[in-house]
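Only one protein chain is missing from this complex, and each of the others stays in its spot.
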Amino acid sequence: MMSRVLRLGRFGCELFEALGRAGIFLAQSAVGLPSREGWYLWLRQMHFVGVLSLAIVLVSGLFIGMVLALQGYTILVDFGAEQALGQMVALSLLRELAPVVAALLFAGRAGSALTAEIGLMKATEQLSSMEMIGVDPLRRVVAPRLWAGFVALPLLTVGFSVVGIYGGYLVGVDWLGGFAGSYWGNMQASVEFVADVGNGMVKSLVFALVVTWIAVFQGYDLVPTSEGISRATTRTVVYSSLAVLGLDFVLTAVMFGGLA
Amino acid sequence: MSDTPFVAVEGLHFARGDKDIFRGVDLAIPRGGITAIMGPSGSGKTTLLKLVGGQLTPDAGRVLFDGRDVHRQSRKALFAMRRRMGMLFQSGALFSDLDVFENVAFPLRVHTDLPGAMVRDLVLMKLEAVGLRGARDMLPAELSGGMARRVALARAIALDPELILYDEPFVGQDPISMGVLVQLIKRLNQALGLTSVIVSHDIKETLTIADYVYVIADGQVMAHGTPQGLDVDRDPRVSQFVHGEPDGPVPFHYPAVDYFTDILSSGGGR
Partner (left out) sequence: MKRSKTMELGVGLFMLAGILGLVFLGLRVSGLTLEAPGETFRLEANFANIGGLKPRARVTMAGVTVGRVAAIDLDTDWYDARVVLELDADLEDQLPRDTTAAILTAGLLGEQYVGLSVGGDPETLADGDSLRDTQSAIVLEELIQQFVSNMVSD
């Protein structure tokens, strides 16, 4: 019994120590972007995490929008409310699906790659040698990646929403023969820019920070062996997904659930 | 050679987890020479270099670089101090996303505001010194191990440091590139007036160029002296290491229960 309490205590201490380390890590990294060189490093990471994730995010968005419209249409048509299709597709995408699914895809596509890349740099002593040259790897390697992820994911989320809404239009209007005017009209009447688009963006910014933070921290903090890298990559995807889904509930409760 | 050592390690203690790596190490590294630090695998030689470079902090004791305590500097002062040191990592540690030229130019670009033409001249000079001026457009992945280490050496001397730390420079090299590296280290040390610290367990090569040798084992300095002095040292542990005898005070067998008892106990499993 005693030993279990002890083990729980040790686990708690380790957890808080890790959180503390991650917090200090974030604080030290976040400040590093002012120089022109830094700006260019950020641009390169934007290309890596943003532009190269675009294809998977847009294709997923298109299909999710199409499926939403197809499923929604068959249900709404029972109530004679198929004109509310646009509203349903747009609200589900903007408030919920676009921020969450884009963040999950981002964690799988870009987050795991960031972890592996930084981990490999650690394993091959590139981070150490950078330190010995007198360059802080937190500012040189981690900061541009952190900021690029923070900017790229919200943009990807916007793309996801736009393509998804268009996918819903393709299925609901072009294929199933709904009325285009009511698709857009109902949508415009029910979507509030600040409450729906804005809150979706806030969600996305929070997810972007959390996913990128987890990814770079796991890369920076891993055991520099090939096994360590593979474990850290897995951890990035698992932790990011759990964090995104858990935070999504909290944020939804605060934003749309009437809490606070 | 001045009387005060350029790098002094005093009473260094360092533990990783429950395992003591250093239990009171004292080193004095004079300015301008090649000092070798030798010891069996796992004796923490790389850790020692990281302590000297300020990447790790000792549990007790201190490291003085040119009279100043490395671990009592502000982050900024430490980074400034590191500009006076170069370190050659075991793997070379070239930045894999930059080509050879950019790797060597990296320290110049981040620490100086030199115009592009001058950076180019300096980089080509350093590459010429290691004989790889022709490989400037290659990526680190395309280089052989020996070439990567020479490029890393060119990068380490790019800012004309006063001290170079070599971490296992000869490991995994074929005889030719090993010979090239030995000559290179010796020549650079003479030509640039550097202070070199070589951490290695390649006895033959290291002893040919070292001016002074420390042998580390069990977390302490076991012996030190000139290569000639160590060669005739009577301490059985030193002589085993220096002459590479398979069995001696450092046993061939990892500690285990008696062989026969182990074989005869058939308690299942392993």
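Side notes on the structure shown:
Order of writing sets the chain letters: A and B. Residues in each chain are counted from 1.
By definition in this document, contacts are C-beta pairs under 8 Å (C-beta built on N, C-alpha and C of every residue); 3 or more make two chains touch, one makes a residue touch a chain.
Everything quoted here is computed from the prediction, not taken from an experiment.
Within the complete assembly, B:R109 is the residue of B:H13, B:R109 or B:R133 that touches the hidden chain. Looking at A:I56, A:V162, A:L176 or A:L247, the residue that reaches the missing chain in the full complex is A:V162.
Across the interface with the omitted chain, chain A contributes residues 37, 40, 43-44, 46-47, 50-51, 54, 79-81, 83-84, 87, 90, 94, 151-152, 154-156, 158-159, 161-162, 165, 182, 184-193, 196-197, 201.
Methods note: only the chains that are shown with their structure count from here on.
Chain A and chain B have Cα centroids lying 42 Å from one another. On the chain A side of its complex with chain B, the touching residues are 37, 120-121, 124-126, 128-136. Interface residues of chain B facing chain A in the complex, by the touch rule stated above, are 50, 53, 55, 75, 79-80, 82-83, 85-87, 89-91, 93-96, 106-107, 109-111, 152, 155, 159, 165.
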